[in-house]
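Only one protein chain is missing; all other protein chains are in place.
Order as written gives the chain letters A, B and C; numbering starts at 1 within each chain.
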Amino acid sequence: MGNCCHGRRGQTQIRSPAVNYVQITEEQRLQMLDRIGVDSVDQLYATLPPQCLLGHPLDLPPAQSELQLQNSLHRLGAANRPAGSPDLACFLGAGAYDHFIPATVNSLTAKGEFVTAYTPYQAEASQGALQAFFEFQTQIARLTGLDVANASLYEGATAVAEAVLMAISVSARRHVLVGETLHPHYRQVLESYLSDLPAELVPLAQTGGRIDEQTVRDALDGDTACLVIQSPNVYGQIEDWSALFAAAHKQDRTLTIAVPNPIACALLKRPGDCGADIAAGEGQPLGIPLQYGGPYLGLFAARRHLMRKLPGRLVGQTVDGDGRRGFCLTLQTREQHIRGAKATSNVCTNQGLLALRATVYLSAMGKQGLRDAALQCYHKAHYAASKITALDGYQLAHDGPFFHEFMVDCPVYAQSIIDAGRQRDIAPGIDCAKLGIGNENQLLIAVTEKRTAGQIDQLCALLQETNC
Amino acid sequence: MGNCCHGRRGQTQIRSPAVNYVQITEEQRLQMLDRIGVDSVDQLYATLPPQCLLGHPLDLPPAQSELQLQNSLHRLGAANRPAGSPDLACFLGAGAYDHFIPATVNSLTAKGEFVTAYTPYQAEASQGALQAFFEFQTQIARLTGLDVANASLYEGATAVAEAVLMAISVSARRHVLVGETLHPHYRQVLESYLSDLPAELVPLAQTGGRIDEQTVRDALDGDTACLVIQSPNVYGQIEDWSALFAAAHKQDRTLTIAVPNPIACALLKRPGDCGADIAAGEGQPLGIPLQYGGPYLGLFAARRHLMRKLPGRLVGQTVDGDGRRGFCLTLQTREQHIRGAKATSNVCTNQGLLALRATVYLSAMGKQGLRDAALQCYHKAHYAASKITALDGYQLAHDGPFFHEFMVDCPVYAQSIIDAGRQRDIAPGIDCAKLGIGNENQLLIAVTEKRTAGQIDQLCALLQETNC
Amino acid sequence: MDSSNRRQHDDDVPLIFERSAPGAKAVDLPELDVPETPLPDAVISDQPLDLPEVGPLDLVRHYTHLAARNFSVDGNFYPLGSCTMKFNPPINEAVASWPAFIDVHPLQPDEDVQGTLALLYELRNWLAEIAGLDEVCLQPCAGAHGEYTALKMIRAYFTDPKAGNAPQRRVVLAPDTAHGTNLASCTMCGANVVTVASKDGLVDLDDLRRLVNDETAAMMITNPNTSGQFDGQIGDIADILHAAGALLYLDGANMNAIVGVSRPGDFGVDIMHYNTHKTFSTPHGCGGPGAGPIAVRQFLRAYLPVPQVEMRGNRSNPVYYLDYDRPQSIGRVRSFFGQFGVLLRCWAYIAACGPDGLRDVAHTAVLNANYLATLMHDRFELPYFDPGQKRFCAHEYVSVPKTLLAQGVTLIDIAKRLIDFGIHPPTMHWPVHDCLMIEPTETESKATLDRFAQVMLTIAEEIRSDANHLRQAPHKAPVARLDEVAAARVPVLTVAPS
Partner (left out) sequence: MDSSNRRQHDDDVPLIFERSAPGAKAVDLPELDVPETPLPDAVISDQPLDLPEVGPLDLVRHYTHLAARNFSVDGNFYPLGSCTMKFNPPINEAVASWPAFIDVHPLQPDEDVQGTLALLYELRNWLAEIAGLDEVCLQPCAGAHGEYTALKMIRAYFTDPKAGNAPQRRVVLAPDTAHGTNLASCTMCGANVVTVASKDGLVDLDDLRRLVNDETAAMMITNPNTSGQFDGQIGDIADILHAAGALLYLDGANMNAIVGVSRPGDFGVDIMHYNTHKTFSTPHGCGGPGAGPIAVRQFLRAYLPVPQVEMRGNRSNPVYYLDYDRPQSIGRVRSFFGQFGVLLRCWAYIAACGPDGLRDVAHTAVLNANYLATLMHDRFELPYFDPGQKRFCAHEYVSVPKTLLAQGVTLIDIAKRLIDFGIHPPTMHWPVHDCLMIEPTETESKATLDRFAQVMLTIAEEIRSDANHLRQAPHKAPVARLDEVAAARVPVLTVAPS
């Protein structure tokens, strides 16, 4: 009911129906205008030339009250069929996984003191966030087996791109070797990031779903800035980081970039254990909901000697005037707000709240819990794979070791299986042709600790019946 | 996976799978037993005679992990068809109403600092709760037009029973006059509360859905402790409190007890305006979800001279050593933990968190918002009533003034309308025969501010079509 | 000392009314979409309704600041004896807020609420099994309400000519350490309370024998009792009462010490109430809500309140319904069915624990209490605790720190000083005068127990070194010590009208 009031010069100001976004009452507005010494808000816009002023209201739907908003969004939500819902069995992965998220992660990270705070520039007023990010950096460093980690980047693909840009500048070289087994989105983002720079993306062909050592040796040259290998890779296959990175290090200045899955890090050899200089990738599996792809969490860790070249924010430990331990943002001279055009990256806003989710998630799951989750992913995925390959017409597309995801050659179109799944509340996997990693008979199947033996058996039943 | 450890005396102690409820690790347990100087927990139970000990584990389902718990409860929830869901149009009332609840009420009252606190016995450590309850008492006193209010009782029916017990003890009389138009649950609770006491419940017959003055005069005598009148009453009709209470006050010591609807108090004459000495009733409409009937909120307000006879907790304002304003529980000598058998009531645990919900709700809706809500209830209910009475075969059961609820005489069984509604996602009302307030052709219909004109029209369409 | 030291960095919080600005509001409703109907003047109020007028951000800040001024289990160790302030897991809060449960109207037809009824039916049976009794009523709103309901049933039993048939039995016995609600509940039911003496913190059997007679309806007992001891005489107590034709009533407030270890029904209890927030970790919300389900033996079932949740059909396709057809019922004790939101959390607790988990809960409650008592007992006298003599406590223990109090400080001084350490003071002066009642609960970690013991010893030191510092405590709460006497002298219970 935008009530109306006539400014003293007669022009009308329609007042806001947006109760949540303006607290000033009509009466106060007049008092305040008075105090400023103007008759209407329009005069405060005096420096805007008239032709810049919008003559009419915006062409947008009328304001909705909170109750109406709830109903509109309820209707929109009802038009979704969320694969992660308890009503469905979700076998979708390819970079976003349906893991169990403890309720405590949601409730602790929903605290207004965290949700509504800005970047902790004022350390004394932000010890809560700063300590949490310090804990996060430690957890990610340990998870990746590296020395230092930053306080987050946007998401997996851009984190990898940042790693490559960093490698180019640190190594002062131009060639970027990228395994074909890297998630296609990541590859595409990398292409766009490199396109206008003096750098060249050199794709490494896969053999049997993995990159082999020889391919790296052949591609390596005196101008190689870095080698980028994802493992488990987009097919779910576990790459031999140690061998590949060792090969790359034959060129002394070449940096090795691992793209890990953080849950797999609790079970498999970690980037740092395998000679990676940098680990960059997606943190979504660490307690972050699927939410159609974002906001997710860019992870970035590296060896200590690269510390001053890292993109993004870093929290450091320090002391206060009384010697009490405290935390603050540090090495800010790397960053755009100090260094401008010479900054290591343009990133400013990061994914703080998601980093906090990961911190609470890792603290909640803990040493044992995270390993248990990884083990269950492994065992359930392998159980599923063995059952599926026992069905006639179905076999695994690759025979290397895998963690919790694998590609299946199907006797029918993957799409027809996906459609059939809709009738039975199963999201059986991803159409490899659509994702651009295979043909239309190939299905990419991920199995997390959340899946039950029963759901896996239903999946097999679905595959079997879609066969004939 | 309750892992097993053998106490040194060889007896087994199965350790807990209940990760949320025990934090002591196996290793710590042994250290602690050591420190205490015993070999096993069993020895700490030494004073329990052997025959008191349970030889076997309880016959209960095995422990569920958090994920399993979520799934089991999801299945149970899926077996409900909640009338208050946005997918349905809910016209159910009779003491529990489907009002709009602002999201801020949920988020502010979900704060752990409130949810996980005990009764604020230690004032300096509980200023948050104490101040909120002080605000609550003020809001309820103002809403009812009375001088003082307590910090909540269990729910509506028991609050009314407490009011009657208080009236009996204050007036030192025995007869309790109760309008037949009181919600039958309240009446039944009152009967049970009075059954073993030297007191007598005297029902007052209704005429046309209301209690008239003469009926009160006739029933009044020198032994009348109190008169209890609900308004809007169980039929939705607005009673003439002023006249009825004036009649009752002809007996000087007789106390008048109003049973109000707190939303209606924002529009209609309040208990205090009409000569009520006590107001007692249900606070659920003040931002509390339907949740199958509880936890709800018992409201209790009275005139100042009755202050020291009030049941339940009271928060009072005071000062600290430096003269700073603060709050604490007060007049505790009324209460069971001090006064034992002579206490004004046995109530200890009350409905603190629900009182907090009501406080935040009333502060959020505010002076104007609550009146708007009441007005919309009134207008929408009367719009519905006029549309319904325009349908042939349907008429209002009573012709007195009403607020947001009314009883309809139907040409068919109320039950058949309710069943038909199920197909169209409408909960059209309550079967008056089942509730015990009418015959099986009568439907009790409540219309809150949440209902839309469209939903009301759907209801009419349903009624019309169920007619033929 | 400078009062500002006591302040947290937010200023003292004004009352929400003091934040009012005319015309401000925090919520809007959709525009009215139906024609208006004239208001009948006769019934419309002409008084202004003086509620707060605040914007949405000021509202959020206000209650955020109040929350910051409240101790809670989420933020503080809370060893409040008998109140069992244990951890309330976020998962239970989450599921209890699901629309599938909270949007259910209490008067929906049974067929529309089968999920809710199934949960209640299961819980009803689980609680009977845990009690070792025959039937459970879930309706009571809290412990005291459970007492009330149970006492009504006892009365109904004795006034039933075909059953107890002894209407003269109007006396209820209770130990001198009984909780106040026990006594007050008796009064509300028209029963007369007679107090049984204690000996060394346990029921004095001789006094009990002396007092039991054919006017005795029942004895209300808490076991483990309110001073934190298992009364091993419980079997004898039951025998004495039963021999005299009276019933044994258990106040289940301390069930968390024995759940899964010992069942009331197995040690002679005829009727009892549970206290869900103490035993099953339903959050206490600054005072409530609670729930006080009662469990009874076969011969008392007929008197249970209506309605009862029942199942028909078979396990494979059960149909749940509310049964009102109970002619001998004491009737209704509240409107609708019960504290569903609380009972749901209770269900979740038991489902998460399972049989082994419940026993471990009891074991650990007792372990933690005895460990903490062991760490404290040389500086703080614990009358009923003496590991040397193999005398242990249950899940909580009483301390009567005579020696310390002899040095000129009060119990209050000790309690308020604990606040400076971020610890909620224990229960005071109950069940006996000048005592602290300490209950760590099973959900606390060893580190927290160790720190508490450390703090208590520090305070014991301070009593010698700097008693004044104690007398002025708390120093770090938002307010200094409050004058509770003044508050009661001229009670200010509401904000003066603006």
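Simple rule for what comes next: contacts are C-beta pairs under 8 Å (C-beta built on N, C-alpha and C of every residue); 3 or more make two chains touch, one makes a residue touch a chain.
This is a predicted model, so every value here is computed, not measured.
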For the chain not depicted, the shown chains it touches: A, B, C
From A:Gln131, A:Gln395, A:Ser416 or A:Asn467, residue that would touch the chain that is not displayed: A:Gln131
Touch criterion as defined above, residue of C:Met272, C:Ala348, C:Ile419 or C:Val495 at the omitted chain: C:Ile419
Residue numbers in subunit C that touch the chain omitted from display: 4-5, 7-11, 19, 21, 24, 54-58, 60-61, 64-65, 68, 73-76, 87, 89-90, 419-422, 443-448, 474, 476-477
Subunit B residues touching the omitted chain (full complex): 1, 17, 19-20, 23, 25-28, 65-68, 102-104, 106-108, 112-113
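In this text, only the chains that are shown with their structure count from here on.
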Chain pair with more C-beta contacts, B-C versus A-C: B-C
Centroid-based (C-alpha) most distant chain relative to subunit B: A
Approximate Å spacing (C-alpha centroids) for the pair subunit A, subunit C: 45
Distance from subunit C to subunit B - Cα centre to Cα centre, in angstrom: 18
Subunit C: positions in contact with at least two other chains: 23-30, 56, 60, 64, 89, 91, 93
Subunit A: positions in contact with at least two other chains: 66-67, 102-103, 107, 112
